[in-house]
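All protein chains but one are shown at their positions in the complex.
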Amino acid sequence: MIIQIIVSVGALLVLIGLWGLLTRRNLIKMIIGFSIMDTGTHLIIVGLGYREGATAPILDSSITPGTHFVDPIPSALVLTAIVIGLAVTALMLAYAVRLYSSRGSALIEDFKENAL
Amino acid sequence: MNPLIALAVLMGTAFTMPLFEKAGLKPARLIFLAALTLLLVISGGILVNLLNGAPDLEVATAGFKAPFSINFRIGLAEAAVWSAAALVLLIGGSYMIHREEDGMYDRMLYLVLALGVTGLILTRDLFNLFVFLEISSIAVYGLIGRGGERSLQAGFKYMIAGGISSILFLIGTVFLYRLTGTLNIDGMAAAAGSGSLAGTVGASAVFILAISMLIELKPFPANGWALDAYQEAPSGIGALLSSAQASAVFIAFTKISPLFGDRLAAVLGGIGMLTFFFANLMGMRQKDEKRMFGYSSTGQIGLVIFAWFAVRGTGMPETAAWFIVGGLLLTHLFAKAGLFWLSGLADKSKGEGGNGFLHKVLPSALAGIFVMSLLALPPFPSFFAKMELVKLLVTGGSWWILTALFLGSLFEAAYLFTWLVKKTKAECTDGGADTVNGDSLVVGKRAGPDILTDSPAAEVSSLLKSSTSLWVVIPALALGGLSAAWAYMAGVFNVIAMAPFAAALLMLLLAFLPGRVRGFLAVLVSAAAAWWIWPRTEGIDQIFAMLFLGGGSLNLFAGLYRKDRRPGFWAFSLMTVLSLGALVLARTPLEIFMAWEVMSVGAVLIALQGKRAAGPARTGMLFALGGGYLLMTVLMSIGTTTVLSPAVAAILVVIAFLSKSGALGLHVWVPGSYAEADNDATSLLSSVISKAGIWAMMIFSIRILPGIYGLDGPELWLQAFNSGPFSFLSGILGWIGVLTALVATIVAVFQEDIKYTLAWSSISQLGYIILAFSLFDHFGWTAAIYLSINHFLFKAMLFLAITGVIYRVKTRLMYKMGGLIAPMPITFITVLIAIIALAGVPPLSGFGGKWLVYSALIQGGRPVQAALAMFSSGIAFLYLYRLIHSIFLGQRKDDSLGIKEAPFWLILPQIVLIALIMLISAFPTVILKPIIAAVGELMPAVIGFEGSTLMSAIGYWNGSWVMYVTMGVFMIPLVLLLIGTGRKTRKVKQFNIVFAAERPYRPETTHYAHNFFAPYRKALGSLMNPLGRKFWEGSAGGVTAVSSAFRRLYTGNGQTYALHIVLFTMAAALFAGVFA
Amino acid sequence: MIKRFLAIIALLGAAAVLLPFVLNLPTEEALPELASKYIENAPGELGAANLVTSIIVTYRGLDTLGEVAVLFAATAAVGLLLKRTGNEVGVSHWKSSEILKSGGGFLFPLIILYGVYIFLHGHLTPGGGFQGGVVIATGFLLLLLSGSVDSFNHTVMSLVESLSGFAYVAVALAGLIWAAGFLDPRFLPQGDFGRLFSAGAIPVIYSLIGLKVGAELLGILDAMRCKVRREGVTA
Partner (left out) sequence: MNIFIVIILGVLMLAAAGTALYMKSLSAAVIAAGAVSLLASVLYLLLAAPDVAMTEAAIGSALTTVVFLYALSRMRGTKKEDPRD
């Protein structure tokens, strides 16, 4: 049940972010939309690794045989994805800054000079 | 060799680049290039190992086997693309190393891009694929923004698209992991095979994974962002984006494609073809060259995607599949990189005050190689690949897809060829040019330095000065190597098939030699080929081989009259002449088609050498390609008699060859190409090359089509044409022939430009030949071959004579000539004899030709066509009269006072031709006997010889006697005239005529030779209505209108592009049935 | 308006594509075989208590190496895009309070220490190189915000970044030479399970990642920082 909720929330976040990307015309808001999509995706990934009643995959002395663990692989994937997401977001923002300084505007429709 | 070392080196170098920069620019550059070189060495080493039969290289990381750790696998395909990408990366690296500003960041990002490309190609882990996708994307994002302010906009749009794609990729990946329990692609494929992905979740996950990769490959219409990026990125980056990066992503895409179900695969393949079609459609309207290359790139990748799914569906062995896909992909990889670099170098040279330099020999040869390989012309790998692809489509009966493929290819040819011509030909200034009806007629001066005026030494030194441009040779060399490999695999890597290319290459390499040296070499090679071919052929093959190679040699010899270097003329003329030889010797469908394609493209390239030939040559190119596609369709259906009905095959073949011969409706490329080609080249085109279509039509109807359909041998096949089910075809063909003859003759009458007159005359003469051919019987074909030879003789004489005239008087307008009989007597005699031969009056050989045609037509039951043909012969007198009258008789012009007879090089072939025509006229049996015998081998003979008299059911003809009688009739009055009137006439100087004491300044108004046949024009002018041209222009206009309409999709707004991507995904999901 | 309409259609379409994922979510409770194998074998094979760390640093180490490269490329690209043009370098007008300044100075070493702790214990406890790196970057950020420093020494920064990156690659290659493969950490002794100095080279790798990530993130922050006017951070 929890997995369903998590994945649903993640999917909704992806949709909300997508909506932002498609309708917000300010570059910053578009980037916010993208980063919300990212967060939603991460949530879906972690949700898929979760198992009801399982514990974190860290084996210390408190672990007794037969303990259920959550799937460690999605966690590992998400770690990578989060860092990559940050990298992309930062680069997008750098672009936005440069675009703004070139035009004095942050609206996406002001940057369509090369339509041919 | 462990590929991970390459990875480590790239990464280590990138990480430490700032330290090297601290040490100085030189070491930084050195280490940068060293890392890229190492990449090439390792990838190349692995490729060589695999080529030597080593098993696929499997590399695990972290000391654990897959699926516990990430693994690489390198098969032949991966190794080939990886090495190719590494090569391009190395050249690109040395290309951009000269940019000083922020060089460190550039180099860091560049190395990361190389890393991403490597990983994309090698990894077998789905999530690792994502990481490498992001690595290459981020490097690209960073590098795109280096092209100035507008490149920032492009980069941002690119990022939005990449962002959406990577989110889809992640979601797909993690669901696939949840369903299959592994991230290893092979493990997933195995799990998919056992049904793990059967449900809706599996289908959706596979779908969004596929779509996310597809978006990276820039499908139509979700690719506006990519085009902006191609347009605005620096050309060095565009080169990599289009070649190395796109190829790497494609390889990654092929790796996940085993997961796709059949329906999804079909949808993706369809998207690939749509992309190919529409990208090229829209490419036609581009003015910005990098954006145009961008359209071409997306189109090519679309084609590769389509090919991948097309071969995948057939279950053909992997090597055969990669023969097609790899051929297309590798060609694109090298050619597109080369084009982007060339364009960048030209811009750079412009920026430095040069004028672009692409019209120099080496760069234009390179540009030509890149464009021709993209157009899938022989001998490039794409040619063989496309042939196989067409074979798949033909045997599958996928006619709509085939049409889209051909149309898309034609669109691409239209814009790439236009670009090539625009860039490689020096611009003409219009100073001093004559124009009539907007057509500029005369030789303008070229602006700037020129292949004709630059000394070879200057060119070489200017090339060496910018050492970067020499690097661009490497992709061309790579294409050459690949061509050899593909030709070898296709089984045509033999002397005959490769000789034309070798000859062209040799001639281009020797471009530094003086023109006449290479000219002599060309004549020798061509004559040697004629010598070599003679004993190796028989029947009509031999006759045509001699026409092609002997006539070709003669024409090449005439070309020696020009002293300049003419790199293109010698290369392409020799190539075309040799390809005619290869055509005659070809036996397999592939050989035939290859030689045909080289010949028809070669002819276009010959024509292109003329100074104003750009437009006509482009039209010619499109007709050559279009005809080639029809031919390809038929040839590739060999072995599957069911897909094409014999009638359809026959129609396609006939259309292909008629467009080569310039039959009415398909003639629009001919007048311009002939007229605007170099004058001596026109002779080659008209007298020799135009006959290829006739030979091919004969061979196809007697040998190849019967071979395909096996209608119990050629006889029955011919009968089918003659009186059987296809007789309507021969009737139509006859009408086409006769109308061509008639209309072209009329048009020829009203031309002011001598070359246009002769060009239209050629069309009309080909009409007669087609008419004779259409009879499909012994008599008709004998006439056709006889006419072909005859046409060769007199048209070569006319064009060579006219070449001399134009060379001396420097104009092509007839009313500006006049009175040339005195300074150019030999030329006059040549023209006189040629005209008599052309007119078909006794005693010369033309009479025999006409007699044969009319007799054959009457015997074949076509009196109406015979009558019309006769009528048009009568009209032909009009232009012939004008020809000799305006040029040689009458008053001499001021401009042509001091001129001399034509150069020796032109006169000698004319004398040879005069001798030949006299010989044939006096002893027609010399050629008629072999012709009748040769045709008689193919079909039941209806005519034959008794002694030297030709016998047919309706009459007989003895050429020798005709000659003697006519000579007598002609000689006696002449002698009488000379004896009787010599004393009474008063010789006047040619300039004894003055127009009422006034010299007319504008000859148009007063000169008798201008608008010569005004009264006839009133009567016949309506026939000149250029319906054919209007039709083709209308089609072209329609295509561009559609193209413009679709272009509105690309608004330039990054958000709209994002919307396109999402809507595109949705539409694809509908077609793939994901919603169900 | 039509664009809005199309956007709604697009969103509905995207929802329809995503719907099967939510509706027919795979529900089996058992872990996939691969994950179970990791849980079963990783402690013995690698000696790291934190399975996620084992996976990140070793089993899927190539991902992590790539991830570092991504961050590296992003830093370079941001630096390239926002390179300082001469006139932009100016004095900070930010007036930070004395409390913030001294507080920052006090907290800074603690934060750095915490960051180092995180990546050194990555194989034992949650966290690791990335988290530690971020914490370190945050420490420096605090220094910036508190106004204690105006800019960083770029030479040192790039030295740290380059050397740690190079060392990471070198350690990976060491695995290729002295152990079973590229990125294999087992060329160092496994040590006692659960101790700081255990799990082969995993702590070494994680430390290098931490240093590199910290330096890279700091690089991004530094490049993004407005050098002229700083009073407008919040609105």
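Just a few scattered comments:
Per-chain numbering from 1; labels A, B and C assigned in written order.
Heads up, the rule we're going with is that contacts are C-beta pairs under 8 Å (C-beta built on N, C-alpha and C of every residue); 3 or more make two chains touch, one makes a residue touch a chain.
In this text, all values refer to a predicted model and were calculated from it rather than measured experimentally.
Note that the absent chain touches A, C when the full complex is taken as a whole. Screening C:127, C:175 or C:203 against the full complex identifies C:127 as the residue touching the chain left out. Listed for subunit A, the residues touching the missing chain in the whole complex are 1-2, 5-6, 8-9, 12-13, 16-17, 19-20, 23-26, 28-29, 31-33, 35-36, 39, 42-43, 46-47, 49-50, 54-58, 69-70, 74-75, 78-79, 82-83, 85-86, 89-90, 93-94, 96-97, 100-101, 104-107. Seen across the whole complex, the unshown chain contacts subunit C at 50, 52-53, 118, 126-128, 130-131, 134-135, 137-138, 141, 217, 220-221, 224-226, 229-230, 232-235.
Note that in this section only the chains that are shown with their structure count from here on.
Here the spacing of subunit A and subunit B, counted between their Cα centres, is 50 Å. Annotation: 16 Å between the Cα-based centres of subunit A and subunit C.
The centroid of the Cα atoms in subunit B and the matching centroid in subunit C are 54 Å apart. Multi-chain contact residues, meaning those touching two or more other chains, occur in subunit B at positions 127, 131, 134, 138, 141-142, 145, 152, 171, 175, 177-178, 183, 1059, 1062.
Touching two or more other chains at once are residues 14, 18, 22-23, 44, 73, 77, 80, 84, 87-88, 91, 95, 98 of subunit A. Against subunit A, in their complex, subunit C makes its touches with residues 4, 7, 10-11, 14-15, 18, 21-22, 25, 27, 29, 31-32, 34-35, 38-39, 43, 49-52, 54-56, 60, 63-64, 66-67, 70-71, 73-74, 77-78, 81-82, 124-126, 130, 194, 213, 217, 220, 223-224. Listed in rising order, the residues of subunit A touching subunit B in the complex are 14, 18, 21-23, 25, 27, 30, 34, 37-38, 41, 44-45, 48, 73-74, 77, 80-81, 84, 87-88, 91-92, 95-96, 98-99, 102, 108-109, 111-116.
Interface residues of subunit B facing subunit A in the complex, by the touch rule stated above, are 127, 131, 134, 138, 141-142, 145, 149-150, 152-156, 159-160, 162-164, 166-167, 170-171, 173-175, 177-178, 183, 224, 228, 231-232, 286-288, 291, 1047, 1050-1055, 1058-1059, 1062.
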